[in-house]
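Supplied in structure tokens, the structure appears directly below.
Note that this complex is displayed minus one protein chain, with the remaining chains in position.
Let's turn to subunit A:
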């Protein structure tokens, strides 16, 4: 008998199975693409699931207008190279009103430019299923979520009344207007993601690797000044520091960490000894207790 399947092989097989199940059972699915490392893994799995064909669904990026410039460049290059159908959505009303994290605060900005924008895009596309790259190890309320997570009309998650989920037998039935969020990476940990990126040689945004970047220290977090829209407070200076990012989002809301890790191996070594959880660098989680659950109930991924 051959060697047993490795942990990564199991996770890969599970994710591919989930992705194919959606393609089989839903008439109009979409895969969220946030450009981050988890999205990069999910895109890779989708390509693997349907080779030699292309994934039979489009990819959707909700552009909050405040992403790192490197992310946008990477996104457009990936879509062209992989030959996928990429849809980019921005909340036009939010743009017109000039919504941003500095003028409106992180909470309002996230709500209008991400959560509301997402609902707009999902409604406009009439998608009956949407893949997200969320993992259960990220956050407590995510640890509670099903792989096939039901949303009532209006994209509402009811955590107290989730469908039982037995074996790999998923209940994909929905009524008109309802939808399912699907999380193929549910059982992956941050370390698994890095190991898989290394094993499969998956290209990721360079921001994950340490480099000298202009950062401002604000409220104990290192914020990279990616463009002129970030005004400096009196006395504040942007200094070049050797930093990298553990997660990527809107640049004013994503803290950098000081790091020398310039290779995947170095990132993995750093992750192994990390004493701070990944989402700590995301400012939105800390607005209030139970914050993520509240956002998820409202439709956030």
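Going forward, contacts are C-beta pairs under 8 Å (C-beta built on N, C-alpha and C of every residue); 3 or more make two chains touch, one makes a residue touch a chain; residues count from 1.
Simple rule for what comes next: contacts and distances are computed from a predicted model.
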Looking only at the UniProt record of the hidden chain, which name from "Multifunctional fusion protein", "Phosphoserine phosphatase", "ATP-binding cassette, subfamily B" or "Peptide ABC transporter permease" is the right one? "Multifunctional fusion protein"
Listed residues A:38, A:137 or A:226, member touching the removed chain: A:137
Contacting the left-out chain: of A:65, A:107 or A:187, that is A:187
By the contact criterion defined above, which parts of subunit A meet the unshown chain? Give residue numbers in ascending order. 1-10, 12-14, 16-17, 20-21, 23-24, 47-54, 136-137, 139-144, 146, 159-160, 162-169, 171, 173-175, 186-187, 189, 191, 195, 198-199, 263, 265-266, 268-269, 272-277, 280, 289-290, 293-294
